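All protein chains of the complex are present and in place, except for one that has been dropped.
So, subunit A:
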Amino acid sequence: MTTGLKPKHQRLALLVVALLALIGATLLAVYALRDQASYFYVPADVAANPPEPGQAIRLGGMVETGSITTQADGVTVQFIVEDGEARVPVSYTGILPDLFVEGSGVVADGRMDANGTFVADNLLAKHDENYMPRELEGMTTAEMREEMQDTVSGSSQ
């Protein structure tokens, strides 16, 4: 009970409690961030320094032309993401995002499996020049130009 404490001490106690909580929160956050933040990889990074299977990462690059295949279930697609230096096979089960087409930029959230295939939970495709996954900004100019020329919709009927 703090009622017996002098005002100054009570104030100090409150301050200490608040500071401890905030410092605790910060430490916790920093610790969790180191663990939970998913790092961005391009295929060259994956080849040079493969991430642990199961670790959440983001993979970004271009969808290789001619690489998209749909599985028999009709909802699983496989394709290759490349950056001119290396290629990573990707598997994704779900509705493809709008404007997901071969030769266009893509960012995938997910993880590597034991066989070296990237299993994506979520795909972000280029929507238009105002809404491009930020991670694609570091791409080579040739790739950027290729991407900018691409204005066709991937799935119009």
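As a working rule, a contact is a pair of C-beta atoms (placed from the backbone, for glycine too) under 8 Å apart; a residue touches a chain by one contact, two chains touch by 3 or more; residues count from 1.
Going forward, contacts and distances are computed from a predicted model.
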item	value
Hidden subunit of the complex - UniProt protein name among "Formylglycine-generating enzyme required for sulfatase activity", "Penicillin-binding protein 2", "Multicomponent Na+:H+ antiporter subunit D" or "Cytochrome C biogenesis protein CcmF"	"Cytochrome C biogenesis protein CcmF"
Footprint left on subunit A by the chain that the document does not show	1-3, 7, 10-11, 14, 17-18, 21-22, 24-26, 28-30, 32-33, 36-40, 56, 58, 70, 73-75, 93-96, 98-99, 109, 122, 127-128, 130-135, 151, 153-157
